[in-house]
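Apart from one protein chain that is not included, each protein chain of the complex appears where it belongs.
Take a look at chain A:
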Amino acid sequence: MAGVRIDGLAKRYEAVTAVEGVSLDVRDGEFLVLLGPSGCGKTTTLRMVAGFVAPSAGRVEIGARDVTHEPPYRRNIGLVFQNYALFPHLSVEENVAFGLRRRGVPEAAIRTRVAAALARVKLDGFGARLPRALSGGQQQRVAIARAIVIEPDVLLLDEPLSNLDAQLRHDVRAELRLLQTELGITTIMVTHDQDEAMSVGDRLVVMARGRVQQVGTPADIYRRPRNRFVASFIGRANFFAGRAEAGGFVTASGLRLPAPDLPPGADTLMIRPEAVTLVAQGAEGLPATIETATYLGAGWEVDLRLSTGERLSVVTPAGDRAWQPGQALAARIDPALGVGLHGDV
C-alpha cells in the first residue's frame, strides 16, 4: 500500500485547459474525494493518476515511484467506473479473476482470493452468472471486487454511484467506506455530489475551472470555506457584502454584525442558515419579517427580510413553533459562525 503524490499536474487541450496546477498529497490509507461541478477537471485529474491521460505538465507518484510516464497496466491501480465496465463475455468469477490471471497467480490462489473478494461485497453464490444477469448495484459490487482483489496501491473511482438509484446509492456508499477502512486502501474518488463526498471522504478537494479551490476535512471545508465558490458549493450560505471592522462586519446597507476573528480586508461575510436563531419580536436580535416558511419535518426553512433590507435564509429545528409568512420576529446570528471572505476568488 502507498500514498499518492500529485505535483503541478496540468492538462491543456487545444481549446480548453482541463486541469491546471493541481498538487495533492494523498496519505497512505486515506480516502480522498475530488468534488466539483461538471466539467471542472475531476475526471481528467483521476485519469492522469490512472495513466489514461498524459499530463501536459507535472508529476504523479504512487508510493515512492514516479509513474508519470508509466502506462496504466504497470501502475497497479484499481479502477471503478460509473458504468461498471464489467467484461460482458466473462462470468462474475472470471471478471474478478482477470487481474490475478494477468499477474500469473496460481489457479488455487485465484479461486480463494476471488471467493474472498466476492464474499466481501456480499456476492457469494453469484460467481457463475454473467454480468447482464445482475442488477446495477450488484454489477457495481463486482466492479469493486474486481478492483480490490489485485490489492492495488491506489483505488480510483469515477462517479461510482451515479448510476444507482437513491436508496442503493446510500447503501453502496456506506459499504464502500467500510470496505476501504477495513482494507486500508489509499482511495481517490470523483463525485459532483457534495453529500456523497462529505459522507465518505477523509478529506475533500473542491475543484472549479480546472483548479483546486480548497483541500480539507468535510468539517473544515463546511465551517471555514476559503472562498465564495466553496461556500456556496458545499451546503447553503448567506453572503453579505461590506467590510470588516474591529470585532465586527458592516454591510453595504450599514448593518453592523458581530463577528470576531475576521481576516483583515474581508469584503464578504458568509453565514450558514443554521447559524441563525429565530426569537420573538422585540427580543435581542435583528428585526425581520418572514417571507416564506417551509416545513421539512426535522426542521424549518425560513426566508427572512431584515428591516435593513437584506435577505437571510435560515434553517431552524422544528420544535413546537409554527412559522408563517408575514410574521415579525428577530434573528440572532451566532457571531462565532460567521466567515469572512475576500475577493471573488
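Here is the rule we go by: contacts are C-beta pairs under 8 Å (C-beta built on N, C-alpha and C of every residue); 3 or more make two chains touch, one makes a residue touch a chain; residues count from 1.
Here is the rule we use: contacts and distances are computed from a predicted model.
Trainee: Quick one: the chain not pictured, UniProt calls it what, "ABC transporter permease", "NADH-quinone oxidoreductase subunit G", "Formate dehydrogenase subunit gamma" or "Sarcosine oxidase subunit delta family protein"?
Mentor: UniProt lists the chain left out of the view as "ABC transporter permease".
Trainee: Among A:Phe31, A:Phe98, A:Phe126 or A:Phe233, exactly one should touch the missing chain; which is it?
Mentor: The one listed residue touching the chain not shown is A:Phe98.
Trainee: Can you tell me which of A:Leu9, A:Ile150 or A:Leu257 touches the chain that was removed from the display?
Mentor: Within the whole complex, the residue contacting the unshown chain is A:Ile150.
Trainee: Against the chain that's been left off, what residues of chain A make contact? List them.
Mentor: Given the touch definition above, chain A has residues 50, 52, 71-79, 81, 83, 85-89, 98-99, 102-103, 143, 146-147, 150, 156 touching the missing chain.
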